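Heads up, one of the protein chains got dropped from this complex, but the rest are sitting where they should.
Per-chain residue numbering starts at 1, and chain names A and B are given in the order in which the chains are listed.
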Amino acid sequence: MSNEKTSAFSRTAVLHLLKNNGIYIGFFLIFLLFSFSSPYFFDVNNIKNIVVQSSIIAVIAIGLTLVILTGGIELSVGSVVALTSMISAVLISQFCLPVWVSVLLGILVGGLCGLINGIIISYGKVPAFIATLGMMSFARGLALFSTGGKPIAQLPLTYEAIASSKVLGIPVFIIYCIITYSLAWLYLKRTRGGRYIYAIGGNRDSARLSGINVKFHETMAYVICGFTAGIGGILLTARLNYATPTAGNGFEMDAIAAAVIGGTSLAGGQGNILMTFLGAILIGMLKNGLTLMNVSSYLQQMIIGIVIVLAVFLDKQKQQ
Amino acid sequence: MNDTNNLLKMQGISKEFPGVKALQDVDFSLSAGEVRILIGENGAGKSTLMKILAGVYQADSGTITFDGNELELDGLTPRKALEMGIATIYQELNLNNYTSVYENIFYGKELLRAGLFIDIKGQIREAKKLLDIVGLDVDPCTRIMDLSIAEMQMVEIAKALSFNAKIIIFDEPTSSLSETETRTLFSIIANLKQQGYGIIYISHRLEELFEIGDTCTVLRDGRYIDTRAVKDLTIPELIKMMVGRMVDASQTHTRSVIEDVVLDVQHLSYRDRVKDVSFTLKKGECLAFAGLVGSGRTEIAKTLIGEYTRASGTVRYHGKEIENKSVAESVKNGIVYLSEDRKKEGLFLKHSVQMNIAISSLQKLMKRKLLDPGKIRKTSLSSIEQLNIKTPNDQVNAETLSGGNQQKVIIAKWLLTQAQVYIFDEPTRGIDVGAKAEIYKLMESLLAEGASIIMISSEMPEVLRMADRILIMREGCCQAIIENDNLSQEDVLHYAIGANTYHVCT
Partner (left out) sequence: MKKMMILVGILLLIAPLALFAQGQKEEEAVTIGFIPMTMNNEYFITMVNAAEKEAAQSGTKLIVQAGDSHSSADAQLTIIENMIQRQVSAICIVPSSSSSLMVALRKAEEAGIPVINIDTMIDPDMVASSGLNPVPFIGTDNYDGAVKGGKYALETYDLAGKEVAVLTGISGQQNAADRRNGFVDGAKGIDIVAEQTANWEVEQGYSVFQNILQANPNISFVACGNDNMALGAARAVKEESKEGQIHVLGFDAISSALDAVEEGTLCGTVAQFPAEMGILGVQAALDLIDGKSIDLVTYTKTEVITKDNVAEFKDYLKQFE
C-alpha cells in the first residue's frame, strides 16, 4: 500500500518536473540529439556560431517580448530592420556622414517607428495588429523608396567592425546580447516602467484604476521595440556589410516565436525576458544543427513549426 | 426529511485539490419541490460540491443518486449533467451579448429542419413558451445586450428549463440584482418550486434564506455541518454554524467626525448618468451613496477619480480646486477608488500578492532610481500582517485568495499610497460573513486615522451600520443627503424609489 503510494507520488513528481521545465528539457534534449548526430555540432566555434546567428533575432525579440507582455503585438519589426539598415547605409554612402552618426540616426529612426506605433495604438486606440501591419508596409515601402530598391554594399570597414570585432576572443555579438538582455531584465524587474508593463498586460483596467499611466507606459514598450528592431537592423547590416531593403523579411515571426517558445503569453502579463533569449537560441540551434545534419531546408521549416506549437502546448500544460 | 421522495442523494462526497481538502465526506439530498439553501463561508466547499453535481469536477469518492439512478462519478461531464436535468445558473452569466434571446436559449441544441437548417420560427415559438414559464415578457428576438442583468438571468433560467431540468442550482443569483429585481427572481423561484423543480440556492445573504428557503444545509471548511428546516432557525444560530463562533454583525457606529471639509463637490455632471450632484465629505467621515443599481452612484465615483471625463462641476480638495483628469492624477492627489468588480477593476489575478500590494506606490520603494526588491518584500509582508491577509506568502497569485482577502489586498495597496479619500464601491460584495466584519473594522480604523470614505452600497444593513451621512441617488440625481440617525431601512428605501420629496441638507 505504502509502496504504491510512493510510486504514484514519484510518477506525479516526474510529471510535475516535465511540465514545469518543458523548455529546459526540450532545449537539453535537442542539444544532446545534435551533439550525438553531428560530429561538427558540439564545438566551441559552432556554439559561438549559433549565438551569433541567433543574436539579431534575440535582440529584436526583446522589444517584442515587452510589447507582448503589454498584451499587444508588433508585426513591423522586420520592415523596421530594413528601414534602419537602409537609412544608416544611405546616410553613409550618399550624405557622407560618419559611421557612428549614421548608425545612431538609424537606431533613432527605429525608435521613431516604435513611437508612431505606440501613439497610434495607445492614444489612437487602433488595434496593435492593424497599426503595426500598417507600419510593416509603410516602413518596407520607405526602405525600398530610399534607394529605389537598390541594395548598398561595401560599407566602410568601421561599420563592419560593429559585427566582426572580438573582445577577449568573444564575438562582439554575444556581448551585445549580454548587454541588451541585462538592460531589458533590469528595466522589467527593477524599474517602475517595467513592472507597469506586466501590470498593463495582466489587467488593463486594474492598471489604470491603480493610477498607472497606461497609455504612456504602453507607448514606451513600442518605443523600446522600435529601438531593438533598429539595433537589429544595424547589426544585420554590419554582419553582412550590405544593406538591402528586402532585409528582415519574416523576422517578426522568428522574434514572436522566440518570445512564445520562451513562455511569454500572447494574452499579456506573463513572461520572462531571459527565457526569450533561450527561445531565440533554441530556434538558432535548430537551424544550425539541422543544417549540419544536412536536413533539407523544407524539413527544417516543418520542424521549427512543430517546435513552436509544442513549446506553447507544454507551457499550457504547466499552467493547468 | 422524507427519504423516499429523494430526487437527489449525494453521500460521502470527498474532493481534494493539490494541497487542499475541499470536501470531506459530505452528504446532501434534495426532494422535488424543495428550495434548499446551501450556505457557508467562502471556501466552505459550497461551489465545489455544486460543481461536482454539475459535472465540472469529479469527486474523489462518494456516490450520487439522481432520480433513482446511481451516477458514474468519473464519466460525469457538464454536458451530461445538463442533459440528465441538473442545470446551474452561475454568478457570471454565460450568454452571448451580441445574439438574440432565442439563439442563446438554443445554443448547442438548435432545432433543425431536415437535419440541417436551423428552424428559426420553431425556436422563437419554443423560446416564447419558456420565457412565459419564467415570467419574462420580452421578445425572443431581443439582443442580450439590450436586457437588464435580471432579465439576462431569467434567460439563463429559461435556458436551463429547455434542458428539461429537474434540479436548478442558483449560485449567488442576487449579487448583481437590485431590490425589485431580487423580488421578481424570488417569485420565479417560488413558481418553479410549485411546479416541482428541485432548487438549490447558494447565498451569502442571510435575509434571503428566510424568505425563500424551505431547508438549509450548512458547510464549513469542507465538512457537512447540518441540514435544518428554515422555520426552526435563527440568525445567530445560523451564523454560529457557519463560522463556528458567535459574530456580532449588527454593531452600530460610534464615531466623531471632524468638521474639516476634505472634499467639496459642486454641480458634478457626467453625460446623462450624473446630473448636477453636489456634496461635501468631512475628515473622518463615512458618506454612503445609497440608491438602486444604475442610479448613477458608480458613475459619480468614476467621474470624481478622472476615469470618466466630467461634463461640468468643480471639485475642491482641502479647499483647493483639483482637475483629476486621469486616475493617475487622482491617485497622486490621494483620492482612490475600490471597484465592486475587484477581479476586473482592481486586481492583477495572475500576479503575486506582493505586486498587487506594491503596484501603486513603487516610487516610494526605490533605491538609487531602481526598485528595491528587499523594500518591496518588506513592505508587502508588513501590509499582509497589518491587515491580517490570509495568504501562504506574498508570492502566490492574487487569484488564489478568497474574496475578503482580495479586498484586503486592494485596501493594502491604497494604504501604502497614503490616500486620504477612499471610495468603496460595494465593499463587501461576494465576501462572507466573517470577513465582512473584518472589512468593516478596517474601514473604521481608516476613519479613525483621519481618512474619509465614500461608500457605495446596495446593502441597507451595511449602509446603516457604516455611514455617518447617506446620499441617496435616484436616476442620476441626488435625491437627499440625510444624517444616519435612527434611520430604518424603509426610510432609505423611500428616498431611493422616490416616495419622499426632494430635499437636501449639506
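Miscellaneous remarks
Keep this in mind: a contact is a pair of C-beta atoms (placed from the backbone, for glycine too) under 8 Å apart; a residue touches a chain by one contact, two chains touch by 3 or more.
Remember, predicted model here, so these are calculated numbers, not experimental data.
When the full complex is examined, the chain removed from view is found to touch A.
Contact with the chain that does not appear here is found for just one residue of A:Ala153, A:Ile170, A:Leu183 or A:Ala267, A:Ala153. Set against the missing chain, the residues A:Thr132, A:Asn241 or A:Gln270 yield one that touches it, A:Asn241. Take chain A: the residues that touch the chain left off the picture are 21, 24, 27-28, 31-32, 35-43, 45-46, 49, 52-53, 56, 148-151, 153-154, 160, 164, 236, 239-242, 244, 246-247, 249-250, 274, 278, 287-288, 291-292, 294, 296-298, 301.
Assume only the chains that are shown with their structure count from here on.
Chain centres here are Cα averages; for chain A and chain B they lie 43 Å apart. Residues 186, 189-192, 195-196, 198-199, 202-203, 205-213, 269-270 of chain A are the ones touching chain B in the complex.
Interface of chain B with chain A (complex): residues 305, 307, 326-328, 330-332, 336-337, 339, 344-351, 355, 359-360, 362-363, 366, 369-371, 373, 413, 417.
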